[in-house]
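All protein chains but one are shown in place.
On to chain A.
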Amino acid sequence: MKRQSIISARGLSIGYPKTKGRSTSVLYEDMSFDLYSGELTCLLGSNGAGKSTLLRTLTALQSPLKGSVILNGKPIIQYSEQEVSMLIGLVLTDKTASGGLTVSELVALGRYPYTGFFGRLSKHDDAIINKAMSDVCIIHKRDEYIAELSDGERQKVMIAKALAQECPIIILDEPTAFLDIVNRIEITNLLHNLAVSQNKTILLSTHDIELALTLSDQLWLLSRNKGLTCGVTEDIIFSDSIDQFLGNSQISFDKHSGSFVTKHQAKRDINLIAEGELYYWAKNFLQRNGFSISENTDATLSLKVISASEIEVVKDGSTYSTSSFGELKILLSQL
C-alpha cells in the first residue's frame, strides 16, 4: 500500500538567490522528501546545517532555487497567503511581544484566517479555541497573561495557537530549545499524541536526538556534506546514518544507548561484571576514566559491581574492595 504524502518535493534546491554583492548561495541541491499525515517527523542536523532554511522553504516564507514544494498536489507558491495559513501552522523560537495578551487571546489569534474584518469570534471559533487549549493542557490558565507563564507553558500556548489554526500540518522550529528536560519530554510527547490522535502532519527541528529517536516516526537527517536523508527512525539507526550525518571524529552514535558518546582513547582493557543500571553506570565510569570494556574474562583487570557500595576489583588474582565509585577511582589509579 502506498501512502499519500501531504507535502513532498523532488529535485528541490534551496538556498539564497543572487543579491547585490553576493552570488547565489546554494545550500542543498536535488532534495527529495515526503511528509505523511498522522506522523511525527524530526529534522536533525548540526548548527548551521540549514534546518531553518529548509523549514522556511517548506512553509513558503522563502522561495526554492529550483523545483517546488508540492502541498496536496499543488506547488506551495501557487497558494495564497491565506490558504497557506489554513494548511500550515508554525511554531517558532521568535521572541514575541505578547506578554500583555491572555492565553485565550493569543490562542484566538490562531483563528485569524477564519474570522472577518474585525476578528470577531463566533461560538464555533470559541469552541475550537477551548479545545485547542485543553488539547495542550493549558486551559486552566486561559485568563492569565502570557507574561506570567513559564517557557514551557508559552510553548504550549503557541502549539495551541497552531491547533486553533486548524492546519493539517504543523511545523515547529526547535520547539524544545529553551526548555528543561521535563518540559522537553512533555512537549514532544504532546506533539506525538497530536499527530496520532488528530491525524496531523508534524515536522519539528530539534537538537534533542535522544527524544527524537524515542518519539518520532520518521527522521530527517541534514548535513552539509551528505545532504538530506529520510526514513523511519529505526531504519535510519540501523543504516548507521546518524553517525555519518551528525557524528565527527570525537563523537560517535552508540546504538545500545541511543545517544552520542565521546570516543575515548582507551588505554587499558577491563572485564566488567554487573547487571542492569549498575552495568550501565559502571561502564560509563570506566569509559570516562580511560578503560575499554573487554568481553575477555581472562583480562588482567576485572571489575565486579555487586551494588553501588560493594565494588570489587580483581587484579592478578588478588581482590580489592571499595565502597564507592569515588574510592574506586583512587584505587584504579594506584593499580
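General observations
Here, a contact is a pair of C-beta atoms (placed from the backbone, for glycine too) under 8 Å apart; a residue touches a chain by one contact, two chains touch by 3 or more; residues count from 1.
Note that in this section contacts and distances are computed from a predicted model.
A single chain of the complex does not appear, and UniProt lists its protein name as "Iron complex transport system permease protein", one of "Putative CoA-substrate-specific enzyme activase", "Carbohydrate ABC transporter membrane protein 1 (CUT1 family)", "Allophanate hydrolase" or "Iron complex transport system permease protein". Across A:4, A:63, A:82 or A:309, the single residue that touches the chain missing here is A:82.
Remark: the residues of chain A touching the chain excluded from display are 59, 61, 81-82, 84-86, 88-90, 92, 94-102, 105-106, 109-110, 112-113, 115, 117-119, 145-148, 165.
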